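For this depiction, one protein chain was excluded, whereas all remaining protein chains were kept in their positions.
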Amino acid sequence: MDVVEFRPEPHEYAWTFGGAAPVREVEPGTVLRLWCDDAFAGKIRSVTDLASASLDPRFLNPQTGPFSVRGAEPGDTLVLHLVDLTPARDWGASTLVPFFGGLTGTDRTALLHDALPELTWIYELDRARNTVTFSARRSEFSVDLPVAPMLGTVGVAPANREVRSSLTPDAFGGNMDTPEMRAGVTCYLPVNEPGAIFSVGDGHYRQGEGESCGTAVEGAMDVTLIVELVKGTAAPGWPRLESDDELITVGSSRPLEDAWRIGQKEMISWLSALHGLDPLDAYQLLTQISLSPLANVVDTNYSAVTKVSKAFLPRVDPYDGIHRDLRARATEITGSR
Amino acid sequence: MDVVEFRPEPHEYAWTFGGAAPVREVEPGTVLRLWCDDAFAGKIRSVTDLASASLDPRFLNPQTGPFSVRGAEPGDTLVLHLVDLTPARDWGASTLVPFFGGLTGTDRTALLHDALPELTWIYELDRARNTVTFSARRSEFSVDLPVAPMLGTVGVAPANREVRSSLTPDAFGGNMDTPEMRAGVTCYLPVNEPGAIFSVGDGHYRQGEGESCGTAVEGAMDVTLIVELVKGTAAPGWPRLESDDELITVGSSRPLEDAWRIGQKEMISWLSALHGLDPLDAYQLLTQISLSPLANVVDTNYSAVTKVSKAFLPRVDPYDGIHRDLRARATEITGSR
Amino acid sequence: MDVVEFRPEPHEYAWTFGGAAPVREVEPGTVLRLWCDDAFAGKIRSVTDLASASLDPRFLNPQTGPFSVRGAEPGDTLVLHLVDLTPARDWGASTLVPFFGGLTGTDRTALLHDALPELTWIYELDRARNTVTFSARRSEFSVDLPVAPMLGTVGVAPANREVRSSLTPDAFGGNMDTPEMRAGVTCYLPVNEPGAIFSVGDGHYRQGEGESCGTAVEGAMDVTLIVELVKGTAAPGWPRLESDDELITVGSSRPLEDAWRIGQKEMISWLSALHGLDPLDAYQLLTQISLSPLANVVDTNYSAVTKVSKAFLPRVDPYDGIHRDLRARATEITGSR
Partner (left out) sequence: MDVVEFRPEPHEYAWTFGGAAPVREVEPGTVLRLWCDDAFAGKIRSVTDLASASLDPRFLNPQTGPFSVRGAEPGDTLVLHLVDLTPARDWGASTLVPFFGGLTGTDRTALLHDALPELTWIYELDRARNTVTFSARRSEFSVDLPVAPMLGTVGVAPANREVRSSLTPDAFGGNMDTPEMRAGVTCYLPVNEPGAIFSVGDGHYRQGEGESCGTAVEGAMDVTLIVELVKGTAAPGWPRLESDDELITVGSSRPLEDAWRIGQKEMISWLSALHGLDPLDAYQLLTQISLSPLANVVDTNYSAVTKVSKAFLPRVDPYDGIHRDLRARATEITGSR
C-alpha cells in the first residue's frame, strides 16, 4: 500500500470545500497519515482564551488537504475509510462563541439579546484511562468522560462551482459534526469535481449529539485513512457511512426536519437499491427500525443522522463489499504500526 | 398496594387531553392494570383495510382514562411508573395515511402533490421469539424484528383551559411517540389541572426514531403502571423520564430545532438543580454527553429527546429517589403475577 | 335587521375558542354591536404597568362571545362582515412581554438568554386627526401614526373537540393578528361545531405586518358586524377574507413557510373553484400576482396572508355575491347611526 504522510504548516491549511489547490494527488488505495489542527486553529489553549478575543471567524475549522484523487470524475463515489483517530494533544478545548450555538440567538436566528457570557473549558486528556475531564467553570463539579475520537469535517468540493466555508455541512459532506464519523467507519461521498478534492479536519475528542453549545471537545488529531474510488453512476446523493454493524446517512439543511428528511430519503434509496425494495416498503421498514440521532443543531446547516442496523437486513455488501475489504486492509496497517 | 383494573369499552374511550370526564379517581400509590386499544381504534385489521376507508380522523389514538389523582394540584408533579407493557393482540398494524407522515406533503406542509399510495402492513407477533414480522407489500422481502413495546401517548390535561387532540404532543406530554416510553421508566409530568387528569394509549410493539411514515407497529397493549404524586413547586416545565441508567427530557414543537431546544433547556434546568451546576456549565457538559434521538417528525408537534447517562453524573436521586422506590415496588408486582 | 348589543362584564369574557358556553344565540342576518376589551384585559394602563407584574398569562386576549349561530352545522361556512371598528378608549398600549415576541427567545425557541428588558408604551389617540402617537421610552423621538383599526382575533370553535387558547391562530381563525381584518372586510370561516360558536376580540388601533414585538397598539374596540351563514359543503379549509378589491387567505402554522404554503394552497383552491382553473394554472397565476404580507411571527402559530387583487380576475362573486350584499347592508347600518 502507498502511504502518504502530510502534516500541514499553518500557512498550508485550507478553509473551504472547493476553491483551494490540492496539496497532493493520491492514487486510489493510498493510505494517508495526516495531522489535523483543531477547529480553533490552536488559538484556544487555556480558560482565559475567549472566542471573541482569540478567534478570527475567517480562520476556523482548518482543513488538512485538499487531496486530489487520480481518476475521480463527477458521478463517481469517493470512499474514505477511517482507520485510526488518535488525539494529537494532551488536552482539548470548548468555548462559547458569541451568537453561535444551539441555545443562543445567532446571525440567522437574529434576536435582540446580548450575547451569552463567554467561557472556555479545557479538558485534560488521560491517555492511560482514555478519558477527558470536564471541570465546571462557575460551579464545583468535575467528571471524567470517555474519549471518543471523531472528525467533525470530511468533505469534497461542492457541485455547481460553489466554494463553501469549512464550517458548512451539505450534500458534499463537510462540517457534519456527527459522532458517527469515527475510526472503523467507511464514508461514501459523491464526486462533484475532477479529483474529488477532499479534505478532513475538526477533530473532536468527544461530542454529544447535537453539539449543543457549538463546540465539542475540540482537539488536534492524528488521522489514518485509506482512500478508495468507486467508478460509475451509483454516487450517493448525500453522505453515506458504513460500519461493521450499521448503514448510516447524513442529511444537512434547515430547518432541522429537512435535514432529517434528506437522510431518511437517502436511506430509502439505499435500502431500495440494496434489497430490491419498493420505496414505500422501504419507508415502512425504516419507520420501524430507523435510529435518528442528531448530529449538529448549530452549524450553517443542521445535520441529522439516519442509522439502520445491518442485523435487520439480509446479508449485503454495499459497493461490492468495499467496507469489509477496507477493514481488512486497516487491520494490516494498524497491526504493522 | 391498591390495584385498579380498567378495560374501556369503545364508548368509554377518550380522544383528548383535557375536556373528558375522569373514568376513575385514584389515590397516589395505586397500581393501574389497563388495556389500551391501538391508535386505529382497532379499525385496521388486514392489509386490505386502508386508512381513508377505515379510519375516521376524529377517532384516532383512543385514550384509556382519563384518571383523576386525588390531591393533585397545579404545580405538583405527576409520576407514572411503567411497570409492564405487554402486547394484547397477536398482530400489529401500520398504514400510510394520506397526507400524514414525515416524507409526504401534509395539511401543514401544504403542497400540490397527490397523496402517496395507501398501503397497510400487518405484523404477526411471535410471542415465543418475541418478534414481529415485517412483510413487504410491493416487493419480496420479510424480516423478523424484536418486539420493543412502548406507549406513544402519556399525558395530562393541558394548561390554560386547553383541550388537545390525543394526536398532539406538547408540554403536557401526550402523543410524544418516543421509544423511550417503555417498561421500567418513570415519567414526570407537570400537573396543570386539579386531579392531573391523565390518560395513556397508542401502544407500539416497536417503532423507529422519528416514526417516519406516521404509524408504528400499532397494537393494543396491556399496561401496568404505578401512579405517584410529588407535591410542591418543583414541577418540570416539560415531560421528564427516568430509567435506571438515564435522565431523559422530551420537547415538542415545530420546527424540529425548537423541539430539540426545549428538551435541551429542560435538561439544563434539571442538571443544574440536581448538581448545583451553573446553567452555562450544564450547557457545556450537555454538549459533550447529550444523546439526541428523535421521537417523532410526523405529529402536530414534532418531538425530540435529550438523554443523559447517569454514569456521567454523581449519584443523584431525582425527586427524592422515587424512581428507585418505584422500581422496587414494580418488582413486587411483577414477581407476584 | 335584528340588532343585538353585547358588552361583556369582565366575568363574562371568554378565553378560548371552543369550550366556553355561548353568551347569545343569534339568527343569520343579525347585526352585532359589541365591545371588546384589549388583549391585556385592560391591565396595562400606563408606562409603569409592566407585563410580568400586571398580566396573568391565563387571562390574555379576552373574547367577546362566543355566539352560537342558529342553524350552523359542521361543513357550513360562517360569514362575518366587519361593518365598523372604532377605538373605544382614547389610548392604546403596547408592551414587551418576557420571552414573547419575534426577536426574543421564547418558550419554544428555548434559549439561555435572560429576558429582554420590560418596557411599556402608551399611545394617545387623537380622534380629530385619527392618529396615535408613538413616544420613545429610552430615546427622544415621537411620531404620529394613522389609526388603522383591526381585530387580532376572529374565530370559531375548533374541529375534533379541541379547545384552544385565545392566543392561538389556526384553521379555525383565532389570533391571526393580520391588519387585513379591518372594517369593510367579509371573513369566511369553516363551521366545526353546531352553532359555529364564534367570538371576536384583541382590537388593535394599528399594527405592522408581523407584529414584531408581540403586541400591537392594543386597545378596546367597539365592533359592529353582520353574521351570515352559507349552508352546504363549500366550507373553506382555512380562513378566507374578501374586500371590495381583494381575495385573501390566511394560513397559520410553524415554521413560517408552512403558514404561507397553507394560505397559498387555499387560494389555489379558491381560484380554481371560482374560475375553473386547473390547479397548476392557478399555481402559475398566483406566482405572478400573489401579495404575501406576513400577519404575525410571534403567536403560538405564525400567520401569513395570501392576497390577490380582483382586478386581475374576471368578475366573480364568491359565495353568491354575499360580500357585495353585506356591503350594501353595512351602508344602511352606518348610514342610520
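All chains are identified by letter, namely A, B and C, in their written order; residue positions are counted from 1 within each chain.
By our rule, a contact is a pair of C-beta atoms (placed from the backbone, for glycine too) under 8 Å apart; a residue touches a chain by one contact, two chains touch by 3 or more.
Keep in mind that this is a model prediction, so the values were computed, not measured.
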Revision key, fill the gap. Cross-chain touch to the chain not pictured, restricted to C:43, C:261 or C:327, is C:261
Revision key, fill the gap. Which of C:4, C:103, C:234 or C:273 touches the missing chain? It is C:103
**Study point:** Touch criterion as defined above, residue of C:97, C:217, C:230 or C:248 at the omitted chain
**Key:** C:217
Check your understanding: Which residues does chain C use to touch the chain missing from this display?
Key -> 94, 96, 101-103, 116-117, 119, 121, 134, 136-141, 143, 145, 206-217, 254-257, 260-261, 264-265, 268, 275-278, 280-281, 283-294, 297, 302, 304, 312-314
**Study point:** Touch list for chain B against the chain that is not drawn
**Key:** 103-105, 109-114, 116, 255
Point to revise | Interface residues of chain A (partner: the chain not displayed) | key: 15-16, 18-19, 57-58, 107-112, 159-165, 251, 253-255, 258, 261-262, 264-266, 268, 279-280, 283
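Throughout what follows, only the chains that are shown with their structure count from here on.
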Review point. Among line, ring, star, complete and other, which one matches the pattern of chain touches?
Key: complete
Practice item. For the copies chain A and chain B, give the interface type as same if over half of its residue numbers appear on both sides, and as different if under half do. Key: same
Revision key, fill the gap. Separation of the C-alpha centres, chain B versus chain C, in whole Å, is 35
Revision key, fill the gap. Chain-centre distance (mean CA atoms) for chain A and chain C, in whole Å, is 48
Exercise for review: Could you put a whole-Å number on the gap between the CA centroids of chain A and chain B?
Suggested key: 33
Exercise for review: Note the residues in chain B that touch 2 or more other chains, in rising order.
Suggested key: 254-255, 261, 264-265, 268, 280, 283
